[in-house]
Every structure is written in C-alpha cells, then in structure tokens.
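A protein chain is absent from this complex, but the other protein chains hold their places.
As written, the chain order gives the labels A and B, with residue 1 at the start of each chain.
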Amino acid sequence: MLEPANRTPTTPDTVRTVFARLRERKPDLREITDAFEETSVTQARLAEELPLVDLGEWSPPASERRCEGVSLLADDLPAGLPATLITVADTLLPVLGRSFGTIEGELRAFGLALAEGRLDGAALIRAVLDRNRLGLAGLAEAAGLSPGVVAFAAPMVLAPALARLASDLAPLLCGASWGKGTCPVCGGLPAVSYLGKRDEDGNEFLVGGGGRKFLVCSQCASQWHLPRVTCPVCECTESGKLGYFRVEGCDHERIDYCEACKSYLPGIDLRAALDPAPAAIAGIELVHLDLLAQERGYRPAAELPWNRLD
Amino acid sequence: MPKSFFIDTSKCTACRGCQLACKEWNALDANATKQVGTHQNPPDLNANNYKLVRFNEHVIDGKVRWFFFPDQCRHCLTPPCKIVADSIKEGAITQDEKTGAVLFTAETKGLTKDDFQSIRESCPYDIPRRNEATGLMAKCTMCFERITNGMLPACVKVCPTGTMNFGEREAMLELANKRLAEVKKTFPRASLANPDDVSVIFLLQDDPKYYHSSAVAEAPAPLDRKAFLAKLVGPFGRLARELS
Partner (left out) sequence: MTQHWIDIKNADVVLIIGSNAAEHHPISFRWVTKAKDNGAVVIHVDPKFSRTSARADIHAHLRPGTDIAFMGGLIHYVLSNKKYFKEYVDAYTNAAHLVGEKYAFNDGLFSGWNADKRAYDRSQWAFELDENKQVKKDPTYKNPRCVINLLEKHYERYNLKNVATTTGIPEKELEVIYGHYASTGIRDRAGTIMYALGWTQHTYGVQIIRTSGILQLLLGNIGVAGGGVNALRGEPNVQGSTDHCLLYHILPGYNPMPFSTQPTLADYNKANTPLATDPKSANWWGNRPKYMASMLKAWFGDAATPESDFGYGWLPKADPSDDFSYMYMFDRAYKGQMKGGFILGLNPAQSVPNSNKVRKALDNFDWLIMMELHHSETTDNWRRPGVDPKKVKTECFLVPSAHRLEREGTISNSGRWQMWHNKAIQEPKGVKSFGDFHVELMNKVIELYKKDGGTLPEPIVNLDWPQKFDADTQAKKNNGYYTKDVTVKDKQFKKGQLIAGFANLADDGSTASANWLYCGGYVEDGKPLYKRRDLTQTAEQAAIGLFPNFSWCWPVNRRILYNRAGVDPDGNPWNPAKMVIAWKDGKWVGDVPDGAWPPMSQEGGKNPFIMTQSGMSQLYGPGRLDGPFPEHYEPVETPITQHPFSKQLSSPVYKFFDSDLDKLAKPADAAFPIVLTTYSMTEHWCGGGETRNVPNLLEAEPQLYVEMSQELAKEKGIKNGDGVIVESIRGRVEAIAMVTVRMKPLTVQGKTVHVVGMPFCFGWTTKGCGDSTNRLTVGVGDPNTSIPEYKACLVNVKKADKLTELA
C-alpha cells in the first residue's frame, strides 16, 4: 500500500481546530458546525482511547480473494467488535443527543436496546457494512426503535470502533494492489478524496509526482489509492465521462463527478492545501461544494450525516 | 499561529515558476522589458512583480558558480516599513496578528512620493515599490487570501524543486535548520538569512553578497519602534505632518 496522502492525525485537538476555522472561514455553515462539533471530537477521542478490539477467531479472507476486491471485513467480523460498539454508544449517544435534542430520547432508547441485547450488535454492524437499508430498518423495528434514527446514528457509533480496528488491521494490507472504489478494510464508500503532495523523496532537483488520488473511507477513515481517472462508485475510467469543478479562487477544493453514474466525491488537493483537516472529518469543510454538486443533479458517493441536504 | 516561508536556494534552478505564478495569481500586468545582458528580467522588483528571481554568477576558486535568489518581501516580525508608515498614516501598512503577514493596504494610496521613499528606505531588503499610476504601494502579500482560505501561496504551490516552502513558523524553522546542517557539509559558508527577524527565511549556500546586495539585513537587528521614529522621521517632517 502507498503511504496515506493525508498524515494529519485525527485527535480531539486537530478536530477542534477544524471546527474553529470552519466557523471563521465559512460562517454560513454554522448550523452544521454546531451540530457535529461535539460528536466529531468525541469520536476522535474514542478512536484514540478505545481498547484493542478482540479479534477472537477472526481471520482475513484469503489473499487471492482480497486481490479480487474483497474487503477484510467482508466475510467475518472480529468477535469483540459488537462489544466495542456498545462502549462507543455509551459515550457517544448522549453527546449526539445533546446536539440533536429532538431525537434525544430515541437515541437513548437505541443505546439501551444495544446494551440490553435487544438489538443484535453483530447484525447491526453487518447491515451497516453491507449498506443493507431494509435489513437495518427491520432490526430497528424489531427492537421497537425508529428506523430513521438508527440509520442516522448507527454509522456514527460504528465509526470510532471501525477506525480503531482499521488501524490494528492496517499491516494486513501491505503490498496488496487494491484498485477499487470501496475501502479495503471495511468495504465502505469514500467520504472524500485527497490528491497527494509531491513526493518527499529528498531529490535535490525536482520534487516530482504528487497528485495521486487517495480515498478516505466514510466508515473507518482508512485511506487507499485509486487511479485518478476512475469513478470510485461505478469504476468508470472514460475520461469523457469524468469531470471536476471548483469554486473560483479555491484551487485546493474540488468536486469530482461521474456522468456515467451521476455520483460525486468532494476532494482536497494537498499540493495546494496549506493545513489539511484530519481525514476522518475533512468532508465537513466541503459542504458548500456538496450543495453545488447536488444542485447539479449528482449524488454523493457515500451518504454522510452532513451531506443529506435535500 | 504565525506562518513562515522557507526558501532553500540550494535547490533553486531559476525556472521562474514562482515569479510567473505570482503574477498570474495576482493578475499583475506584464512589463515591457528589454534584454540588458542578464536572464534576470524584469531587472528589479516593481509594482507588477512582487517576486523576482535574481541571477548572479561568479568565479569562485576557479569554478563557475551560478546563484539564484527568488527575492520577495520578508514579512519582518517587527516590520520597519510599518513603523514608519504608522507615523505617517495609520492603517496604510498592517500586520496580520495571526499569520504575521505584512500588508500594504488601499490606504497607501494617500501616501506621497516622499512618504513612500522614506518607507522604502526603512526596508533593509529594499522591497517596497509604488505603482505610479494608482499611487498604491505594492509587494508580496503572503497570498493572504489564499492562506486564509487554507491554500498555499501561489509561488509555493508551483515550485517544482522544493525551494519554496510555507507553513507554521516553527515547522519552517525546523526544516531550515535541518537543511542548513545538510548543506553545510558541502558548503561550509552556508547560512540562514536573518532567521530570527523575518518570516521569509532564505538558506544561502555561500556568502550572501554573491546573491544580492540586500539578501541579508545589514543592521544588526531591526530597531524598535521608538528608535526608528527617531532615526528615520526627521523632526521637521514629523512636525509638519502633525500640523497639517
């Protein structure tokens, strides 16, 4: 695997910094900043502090299958992941409830159902990872919960647990050629892309290269390389179908879109960016571009809490 | 948090990407220039060139040496130009607290030619220029709009050799010292130009005089505000201004 493009660590401090400057640079986005700051900070703290996820009997899929595009979590889940999910829910759901007061009660019910086992953690995780909306709704209803609230909150609760797991599993990815639009660890869709900095190879004459495209997983925040002229959603490689646009004067922020599947992905060009936000929350700085892309009729590659603008 | 440039001239090939990118980003008109016997063109900084690569060649110890110096405002930590300007017209030159950028504002339009001259003379690096048509003063802006929007300055973005660097002051100082130690192995006379006084830190491989007459500040250190006022603004000029 290539070195990740964005090496700004995701810590409570770096996340706070992003929100602080977001307030300053893009005051119009205040509602979004207010809604997600505490949750994002807590997620970052949890990802740092969570104990090792117990892998149990878990083993990765065979390497040939992985080369064919099967993610590490496609077949089995580590035994300890549901427990980690509950740990996260205990801390995160109250924070989320404070930011989203109207559903505070339902969030509490969600946490309770998880803790009491009325809602099967493993099944919930599987449904999220498989992007199985109906399955997720079924699980929620069976536990007497609001499907909408579960669909909203479950990925957010899962994120720190997966981020913790992903950093443990990263060594397993060494040397593998991936080339897919979905995450090699959890199979998630990308939240945002980075165009890498120029090579820091100490060459005394030319600092070459750069511009390699990396995608950031919307679920576990892993970063992986994908050839630039490739749509991460439908893997279309026809240059005529792929395009991008930027807001004039901001040459480091862009939307890559695909005419074949009408999807889009916000991106940050590190060759021009001064102080990149940590990968896990970088997308929140580009919400103004989400708006433009959706106005033009494109759909986000991954649905995120802050890009459901309709 | 204060920002700094680190300009590693040991890596510069004088491709002039920075010089042109600066003009393109700031939409500065091309000057009608002449060839005057050097690749350095335009010959000097001017209201349409905030950035200029200076070319100098010397034979040192029997070897041809070619020095490139991508000149620009140093964004001094205590900018003498601002001290002088403040005494004439508050707000003509400002310093952004957060980044340390020293900025010439639209207020400079009100300054006379003589005012400009005394500001220019206060600069140990001879940077300030004046657009005679508009009366505005001109120099590097640290790409203030770009950096406050999270972008690298245009000259840094375009540099293909690693000469131009920009970031947190601490990080730039660290990089500068690391490179200095490296370069010193081959060029023992290498130095950093006034690193404690400026936000634009040049690494020079050899004696600064080979690069440019104002590569480094001659004064031991920038004087404080009071000393400057005493030195640069004559009592009569000051009195005349106060009375008008």
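Quick note on the criterion: contacts are C-beta pairs under 8 Å (C-beta built on N, C-alpha and C of every residue); 3 or more make two chains touch, one makes a residue touch a chain.
From a predicted model like this one, the values you see are computed outputs, not experimental measurements.
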For the full complex, contacts between the hidden chain and the displayed ones involve A, B
Full-complex touch with the removed chain, picking from B:D44, B:E57, B:E145 or B:E174, is B:E57
Contact residues on chain B toward the hidden chain run 13-16, 19-20, 23-24, 29-39, 41-42, 57-59, 64-66, 160
On chain A, the omitted chain is touched by residues 177, 179, 202-206, 208, 227-229, 237, 239
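Simple rule for what comes next: only the chains that are shown with their structure count from here on.
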Per the touch rule above, chain A residues touching chain B in the complex are 21, 25, 198, 203-208, 249-253, 271-275, 285
So, in the complex, the side of chain B touching chain A is made of residues 10-11, 13, 145-152, 157, 159-162, 166-167
